[in-house]
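Left out: one protein chain. Kept in place: all the others.
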Amino acid sequence: MFVIAVGLTLIYGVMKILNVAHGSMYALGAYTASTFAGYWLAHGHAPYASYAVLVAAAVLVGLVAGPVIERGLLRFMYGRDEVVLVLITYAVFLILEDVTKLVFGVDPILVAEPYGMLGNFQIGDLVYPVYSLVLVVVAVLAGVALALALNHTRQGKILRAVIHDREMSMALGINVSRVYFVTFTIGAMLAALGGALTAPTTSVQLGIGAEVIVLAFAIVVIGGLGSLSGAALGALIVGLVRSAAVHYRPEVELFSVYMVMALVLIVRPKGLFAAAEARKI
Amino acid sequence: MKRDRTLLVLISALVVLLAIGPILPQWAVSFVSVVLYLGIVVLGMALLMRTGLVSFGQGLYYCLGAYAAGATPELIELVDGFARGLSQPHWAPVRLVLNAFTGALKLVQTPFGPSDLLTMVMAGALLAVVVAAVLGLLLARYRGIFFAMLSLAFSMILYGLLVRTSELGSTDGFGLSVKSFAGIALSTHWARDAIYAFSAVTAFACAIALHRYLNSYRGRLASAIRDNELRVEYMGASVRSLIHLNYVISAALAGIGGALMAATIGHVDPETTANWTTSGDFVFITILSGTGNVAAPFLGAGIFEAVRTFALEYVPNTWQMTLGITMLLVIMFLPDGLWSMFVRRRRSA
Amino acid sequence: MPSRTSFPGRYAAAALLCALATCVLAQDTKPIRIGFVTFLSGPAAGPFGMPAKWAAEAIVESLNAGNVPAPYAVRGFGGRPLELTVVDEAGGATKQVSEFRNLVERARVDYVVGYISSGDCLAVAPVAEEMQKLTVLFDCGTPRIFEEASYKYVFRTRPHATMDAVGAALYLLETRPSVRSFGGINPNYAWGQDSWSDFTAAMSVLQPDAKTTTSQMPKFGAGQYGAEISALLASGSEVIHSSLWGGDLEAFMLQAAPRALFAKSQLVLVAGEPYLRALGGIIPDGTVVGARGTHGVFAPNSALNTWLRDIYRAKSGGANPSYPAYDAALAFLGLKAAYERAKIAKLAASIPMGANKGVKEAMEAAYGSGPSQEEVVAAFEHLSFDSPSGRMSMQLGKGHQAASGTAYGTTKVVNGRVTVTNIRYYPPERVQPPDGVSSAEWIKSGMKPAK
Partner (left out) sequence: MTAVLEARDLNKSFGAVTAAAQINVQIEQDSVVGLIGSNGAGKTTFINLVTGYLTPTSGRVLYLGREITGLNPRRITQLGICRSFQIPQLFNSLSVSENLAVGVGIAARSTRRDASDGGQPAQVEQLIERFNLRGYAGQLAGQLPEGVRKLLDIAMAVAGRPKVLLLDEPTSGVSAEEKFRLMDMVMGALTAEGVTVLFVEHDMEIVGRYTHRVLAFYEGRIIADGDPATVLNDGEVRRYVIGMQNQHKEAAGAAH
């Protein structure tokens, strides 16, 4: 979840687009990954390499879908009102829903091997599959890597500059268009990765995109749009709240997340980690 | 003089609708009814957009309207029960408000009884207004994406609640039927025509009312707020209270729309009312229509509904795609919505 | 008036009738248009929508080809070929109502068969009634439809969902009388909620001292059940009831298996049967599975059953028909039976008894127009007909709601393949309320066998 949220918040931070199509990226990632992995295993290749296949699939989706959408559509839309941009991505989302259906069919895809292979471990009397641990690790790694990249590489600094002040960085001759391109691709890749890694733990079916995107929105908004650490915290909060709800008040689980979102916004109108921008008059 | 033209257009539209009503085939009648109630909801969205706000949770009031229309007595039960629950003295004010609310509902219901078309619509509007008045206190502080998200959250909370309430049919919702109009009993067949006619009149009334409002001082102030809140404050007007007002108005319209939907369709459920996809549709229709004129929302709703129906009928496997593509085309080529076409033509002419 | 015709005359008439019947039924005229509404998109498309669509198409083709086993050998409906118009059920009840109107008035179908979601059924039924269009609800389960209202033009050829919960409880307690605690994980919408409340109600009647531990209600299509599984593990239930289906069920099983949930608790999967193949290697032995009726593995061994399996396999590329496919078969065969019954009745009516003369006109009369919708409706009420799932009788809901027995079984892996053993059948009266009694009431009042 965190990986997806990060992608979303990154795109928003840089491009000021709340990207609904992010959900489709997730779905595409999941479908492609499970299809590839299924094929891979079906042909009796080394099962452990299937993890590589999953990741590869995600990267592929990111590298194909990301650029297509950004170059082919979004770049004509920059400067439009934020809400319009949301709608545009919503349209893309609708289109991709059907594309996914046409490409992968309507049957849920179930590729569980990578999930089971790693065995389980025990905490107290609760057993967890190692794979979930792997997911956590990957999420953390992704987060750390991104943070490092942003803070210590030249591109990262440029990105931060753009996040901070678009006009100024344009004035400074940063090729914002290129930055956007890269950002969106990375974002898409992250979403696809999220999907790809989740795929083995669940059965990939139509509509998972919608499921995820709303949750991701909640997370990002809770954390503060465009803030990476915010996304991390948001993901954590959402996770905890959900499981707490499940354990103690199952009947509120359905909307607990929105409760939290509402509460957070009420207390911190711009989310937990949001930079307030001053206005010169 | 623009005012006159709009007025003219609307009146003639109403006349035409009422005239052709009897000769339209049933599917067309219900199609128009759908367009009308969607249009009413979108009127409210357009008002918000004029004020510079977009709600991703308008489904909230649409849903409240529909449920109030379908279950006024149950609603009164529910709220009364809740009020009784708050027995401690420090809840007294809340209880007072709730009682006042149920009182109003009962008042609305008494003249014609629960399953009367008028009752439904009034109850729907009432519930929506009350809730909006409360939430507005909070939401009026928010702008842009945060306003959108917070409204979304509220709508989804209602969705969750309804899904949990098996008394109201959970996700299956429940059916309802219009038995009378203003006390005049209606047969199933007449009910349909009555709903159609009433929708047309209501839509007309809402459109005119909003049209007047937009051309009044407050209407202008709305655009002023969208342009520059700071200056509005610096001229001595309260931005927040106007936003609150407009929010309540838009909610009322959504409530009315929802109630008419319930009457037209004869069934309400959470999925097609409170869920975020519904609110998304509203946003889409609003962008599609543009805020140029109060007639635009109905035009937009018409096109939206037409596209959806035909897509569903002729390309059942890719109707979402069709919808998405239409959306993109409109946003690309008609940034100010369909209405801009007409305006442009007028200019050139 | 009592006919005073002579024996030979009567005999002749009877013979003639049969002759007429066959030859008239064989008569080929303009096609009957049937609107078929099922999920083509959304999460329900995979497990339900498409199987139903494939089945419907296969059945229609087979009917038009006239190669359906007895008693359905006659081509199409009474000789008239069928024409299918498929519509997507996605988009929610509100939209379905408008779509129904379009189907009836623009596409001008003769009959409507469809609806998987109970919400859509509830929404559409009154409209069908208002528009006086014979509509067969084929897959939705909620008992509310005929318990809350009564219809003239609406039929449902599958039994309603009450029997799923009741049957599950009966089977569980027969196979495992010792059960003292049970929990549940059900999708958070009407089907899941009803299924759980019926099951708990039935259990509290049959096994008063069994206590419910926890009721998990994950969002429909959630896909991630980590927290729920932990809660179930912690609850230490002997039995876990679940009405999850489709991808949700698969995902849940997938995530629960490695966490040793099945070692602790026995599963009761009300709608588990269609997923046995997909869940091979995951689903533990001793899991109680149902198919929401005597469908799939529970279907009796009959010519019709083999017929359906064959044509479905051919259509879907090797897959076995799951219960949505059986439900589709019920709808079409039921409608066919009603139509032909009506046609024969009409024919019989149009023959002046004992008069060999005038028969010609009678035949003419019968030839041209098939039975009117009203006649089909009349024939449909209280109809009993054979189906791949055994004999169905429209005995509930004033003759509009089918009743049938149900069956449950226990999974057992036999050399790598999941099979269902220890299958028990329950007759209609044990799992369904008598006509006019609401399911909830009936369960509470101790599930007295009907009649």
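For clarity, chains are labelled A, B and C in written order, and residue numbers in each chain start from 1.
Everything that follows uses one rule, which is that a residue touches a chain if its C-beta (ideal position, glycine included) is under 8 Å from a C-beta of that chain, and two chains touch if they have at least 3 such contacts.
Everything quoted here is computed from the prediction, not taken from an experiment.
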Residue of B:V134, B:A185, B:L230 or B:A306 touching the missing chain in the full complex: B:L230
Touching residues on subunit B - with respect to the absent chain: 217, 220-221, 223-224, 226-228, 230-238
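Assume only the chains that are shown with their structure count from here on.
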Graph class of chain-chain contacts, one of line, ring, star, complete, other: complete
Distance between chain centroids, defined by C-alpha means - subunit A, subunit C (Å): 41
CA centroid of subunit A to CA centroid of subunit B, Å: 33
Touching two or more other chains - residues of subunit A: 97-98, 101, 251, 254
Residue numbers of subunit B (touch at least two other chains): 163-164, 317, 319-320
Residues on subunit C engaged by subunit A in the complex (per definition of touch): 40-43, 45-47, 49-50, 188, 214-219, 221-224, 226-228, 230-231, 233-234, 246-248, 250-251, 254-255, 257-260, 278, 282
Of all residues in subunit B, those that touch subunit A in their complex: 54, 138, 141-142, 144-146, 148-150, 152-154, 156-157, 159-161, 163-164, 230, 276-277, 280, 283-284, 287, 317-321, 323-325, 327-328, 331-332, 335
Residue ranges of subunit C in contact with subunit B within the complex: 40-41, 86-88, 91-95, 97-99, 101-102, 104-107, 118-119, 122-123, 125-127, 130-131, 142, 144, 149, 188-190, 193-194, 197, 220
